[in-house]
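With one protein chain removed, the remaining protein chains of the complex are shown where they sit.
The first chain written gets the first letter, and so on, giving A, B and C; residue counts start at 1 in each chain.
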Amino acid sequence: MTTNETASLLDQDTLDALREGVAGVLAEQSGSSAVHAFIDGKNALGRELWDRAAALGWLGVGIPEQYGGLGLGCHGLAILHNELGRAAAPGPYVSTLSAAQAIVECGSEAVRTAWLPRIASGEIGAAVPAVPGGPGLEWSGAGVSGTMRCLGDPDAAFVLAPAGDSWVIVELAGTDVSAVPVWDRTRDLIDIGLSDAKPSAVLTDRQGVTDALLRAMALAAAADSRGGARSITERTIDYMKTRQQFGQPIAGFQALKHRAADLATKLAVMDEMVAHAVHKTATGDPDADVWVSLAKAEATETFVFVATDCVQLHGGVGFTWDYDPQVFLKRARLNEMLVMANPALRDRAAAGLAAATRAGRSALELGL
Amino acid sequence: MTTNETASLLDQDTLDALREGVAGVLAEQSGSSAVHAFIDGKNALGRELWDRAAALGWLGVGIPEQYGGLGLGCHGLAILHNELGRAAAPGPYVSTLSAAQAIVECGSEAVRTAWLPRIASGEIGAAVPAVPGGPGLEWSGAGVSGTMRCLGDPDAAFVLAPAGDSWVIVELAGTDVSAVPVWDRTRDLIDIGLSDAKPSAVLTDRQGVTDALLRAMALAAAADSRGGARSITERTIDYMKTRQQFGQPIAGFQALKHRAADLATKLAVMDEMVAHAVHKTATGDPDADVWVSLAKAEATETFVFVATDCVQLHGGVGFTWDYDPQVFLKRARLNEMLVMANPALRDRAAAGLAAATRAGRSALELGL
Amino acid sequence: MTILGSQHDLPAFRQEIRAWLADVVPADWKARMVRASNEEYIAFQRWWMAERGKVGLAVPHWPVEYGGAGLTLRHLIVIADEMARADAPQARLFIISLIHLPGTLFPHGTEAQKRRFLAGVAKGDVWCQGFSEPNSGSDLASLRTRAVRDGDHYVIDGQKIWSSNSMYADWCILLTRTDPDAQKHRGITYFIMDMRSPGVEVRPIRQANGRSEFGEIFLTNVRIPAENMIGRENNGWRVAQATLASERGVIAFEGAERQRYEIESFYRRALESDAAWLRDDQLRREFVGLLAEMQAGRRLLRRVLEESESPEASASVLPSIVKLSATVLRQRICSFMTRIAGIEGQEFAMLSEEPFGSPMFDFLSSFSGTIAGGTNEIQRNIVAERGLGMPRV
Partner (left out) sequence: MTILGSQHDLPAFRQEIRAWLADVVPADWKARMVRASNEEYIAFQRWWMAERGKVGLAVPHWPVEYGGAGLTLRHLIVIADEMARADAPQARLFIISLIHLPGTLFPHGTEAQKRRFLAGVAKGDVWCQGFSEPNSGSDLASLRTRAVRDGDHYVIDGQKIWSSNSMYADWCILLTRTDPDAQKHRGITYFIMDMRSPGVEVRPIRQANGRSEFGEIFLTNVRIPAENMIGRENNGWRVAQATLASERGVIAFEGAERQRYEIESFYRRALESDAAWLRDDQLRREFVGLLAEMQAGRRLLRRVLEESESPEASASVLPSIVKLSATVLRQRICSFMTRIAGIEGQEFAMLSEEPFGSPMFDFLSSFSGTIAGGTNEIQRNIVAERGLGMPRV
């Protein structure tokens, strides 16, 4: 984003400090070999990182200060998810931080006071539907029932799930939660089965919460993809500078240089798409969701494209388990599938654009 | 196509001779400078080539021998259109030869006897709707009326047009025909206005004629695109071998070599798509139109892609009027728009595929 | 209140410009320019430059001492935005005059050169650029047009190509070879050439879109006074870098802002007429995808402009990245428009301006973006080598 955009909203220095802080911790703790070891079950990086994140306040980055957060809004969240994506860091950040945003936006004061400080402190993690727009749980007098595929750790403390005309918070201790092994081993899907479970809290306005959660998750997936795509591109170009064939580094072959230049160009465009969506959301633009939807669709597909080409540019080692490209390619594919299918997101953006235009608004204003 | 496919249907030697004959005449008469001069109105290549085509029997290539043709069916037509595309040859071949095929397939014996020999001899050329699936002319007791945008020379002798439940042949002498200047100057569009015109012949079965004409035009556009794409690629690679920059022919730059290799790969795939559609049509396969529709959509889009890249690979001279790429790019774009929009053609193919599958047929059999 | 008088209040500045444009831009100018003769087009461009001059917007970004208004980047963005919103004419004929000449003279010209030639621009002098040669396109430094010293003049022989509007130009910024024995970047000298000098002949080059925006310049025994040399003899390559850097983003920025309004009004019309492509999943999604890229591109261009004011600008490859993304996007947008226009879109329509509505004209014109000003292939080399540090081998 440009300096202008954020200056009036937040202290740019605070955001820069956040970025440096997060990047520094992840560089030290979640480097390539640590992530590979985590994937192979040889360390507890996910847990350790979560504890560190809690200690450093990252989990409250988007939560207002009165609820124990840092109050850095979607700018802060975008920075955090971007850096997590860069490091392919394991953990239930998208689900927990997005659930928090939905509570910030749509929860009653009582709900916010009860839940947000516990999230910000790292005490509890959340699960949310992997694709939140689907059918909800059954809600009878006895409680909520049904099954749902969610994004979140198997030991998530609660799930935020649609039920009837509302969304409910249900604590998961003692309920039927089973891990769903996925290709991306840096994140977890779980299947939740509830039978007459008692909601601990209710967020009325089903559509409002759905929109808030979709927005938060879409921004998270987009920012994560942006960081991931740039990271694997940089790693790949570094590899190409060291890998020798035909008596020269393969980075010197013009056909590969041109592909790398095209990747750099895609990354630059992607940066601005994500920044645009963040800016529109932060400024409360009525058409923000048009750009959030498009940013998620485009950024996740660009991440898939970039990671795919990075596998190929690595040559033989690119499709081995021990090198980095596969880690990012799998993360890209999961991002692509999260939130809402990209064709549907583009339709959603088109509907929003049409509504804005019919209302006489231009959705294309950029400001200076 | 493979030798096997045609051996049983037609004499391969005859087809090879046709190809050589057509290619030889076009190489001599319709080279690059002749086509450029024609485009600039400095010669009468269109007319001269038509007369030569008539004399050599090309105009009857798909017409059975009993009606004065060569009886080489869609194999022969594909060869002719392919070579015309290679040369970017001017003239109303797609309209005239496709009208003839519709008459061959759907005309009564009287209609065939009356019209086909005159087409085969070159005496009369035809106009057909540029996009045949649209609404037809009004047909009252007094005759047919309406306007229609057609593919064909301004001096076309007749138009084959849908009217009511039929298709009609209307002679154009004395009617309101106006040329529509198009970017591709090697072909003509005309607007025809008829007012109570008397049909000279009627082909009943509106759908049958529509299908036959669509099939013939689609195959023609696909074959023309195949020839055009290969031709402009070859010309471009030849240019790259002579153009020197940085002390070497630009054909030596690896990034450009890889793009050329990708073009060659696309051309090879395109060859087989077109050959497959021709083969299925020639063997009367019930699902031929699935492959004809796809061949037209894919081949014309490949032609656009290839010609676009050839403009770029030429560098500065690529987007000048005096070099070849623009001639082929414009021809590609017109081919793309003819017959039916490509998204609709793919839908048509999908519907055909679904029907075949529901009927328990596999549309994917290739034979040996 | 005048436009320049309101420059310290940006919203007011915007309002003043908007009011002036509403007043000065003829409603029918585009219709008139469609198929206008070359002479009419030139006359119109000169009229437009004069009108801009009347309100102090001929050379708004130049320092006040050379006749400019010394406006900031934010002001230029406002001007471009309002011009685009009003669909006002672009100063196409004056691009070299307004951008490249000052970009060269400010860092490298003598005070006398600046006073003399910059003053002419404000009065409507048309400049062209004599850089590329038939055998020196991407490999510009291999140029062979000779300049030989003869007393207090240089004598020029050679041939230049791809020179925009050279058919109408008063002056030319010209690269020549003065030392054929030196390493190729080291023997080049930079001149200002009077296009009316004896021995200058210009032939227009016809493009695929039917227009002739470029000329080929034939130079035979053309005499240039030594005082019209910019920089030192054999130091022209360095001077040329300033020329090439000067166009960073500015022209593209104006184009992108105009594209925004064109696309937006195209979309509004499609919505009003319930166009079939809006109901087609594939085409509708393709359109919003292009829109997302367009917005990102507009933001990127703002970053290039911001960056151009910083000292590190010359090391940045962002302008190359922007050229790659913006020109390819433009081509894809025009191609999309061509596809949805159907057979009607194939009708020949040659225009002196480039609005949407004749998608094939715009599509064919788009190659000027991907090829001219350093082909996209050259930009990829720059991004990979200078931006990503991939080795030249």
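Remarks
Just so we're on the same page, a contact is a pair of C-beta atoms (placed from the backbone, for glycine too) under 8 Å apart; a residue touches a chain by one contact, two chains touch by 3 or more.
This is a predicted model, so every value here is computed, not measured.
Of the chains on view, those touched by the hidden chain across the whole complex are A, B, C.
For the options A:L49, A:L116 or A:A130, the residue in contact with the chain missing from this view is A:A130.
Only one of the listed residues, A:G193, A:P286 or A:P343, touches the absent chain: A:P343. Which of A:T14, A:N43 or A:Q312 touches the hidden chain is settled by the complete complex: it is A:Q312. Only one of B:R206, B:R235 or B:K257 touches the absent chain when the whole complex is considered: B:K257. Listed for subunit B, the residues touching the missing chain in the whole complex are 2, 237, 240-241, 248-249, 251-254, 256-258, 260-262, 264-265, 268-273, 275-276, 291, 294-295, 297-298, 343, 346-347, 349-350, 353-354, 357-358, 362, 364, 366, 368.
If you put the missing chain back, the residues of subunit A touching it would be 130-131, 149, 180-184, 189, 244-247, 253, 255-256, 304, 308, 311-312, 315-316, 318-322, 325-326, 329-330, 333-334, 336-338, 341-343.
In the full complex, subunit C makes contact with the omitted chain through residues 280-282, 285.
Just so it is clear, only the chains that are shown with their structure count from here on.
In this structure, the chain pairs B-C and A-C differ in their number of contacting C-beta pairs, and the larger number is found at A-C. Of all chains, the one whose mean C-alpha position sits at the greatest distance from that of subunit B is A.
Averaging C-alpha coordinates per chain places the centre of subunit A 50 Å away from that of subunit B. Our note on geometry: subunit A versus subunit C, Cα centroid distance of 41 Å, whole angstroms.
Subunit B has residues 253, 255 in contact with two or more other chains. Annotation for subunit C: residues touching 2 or more other chains are 377, 380.
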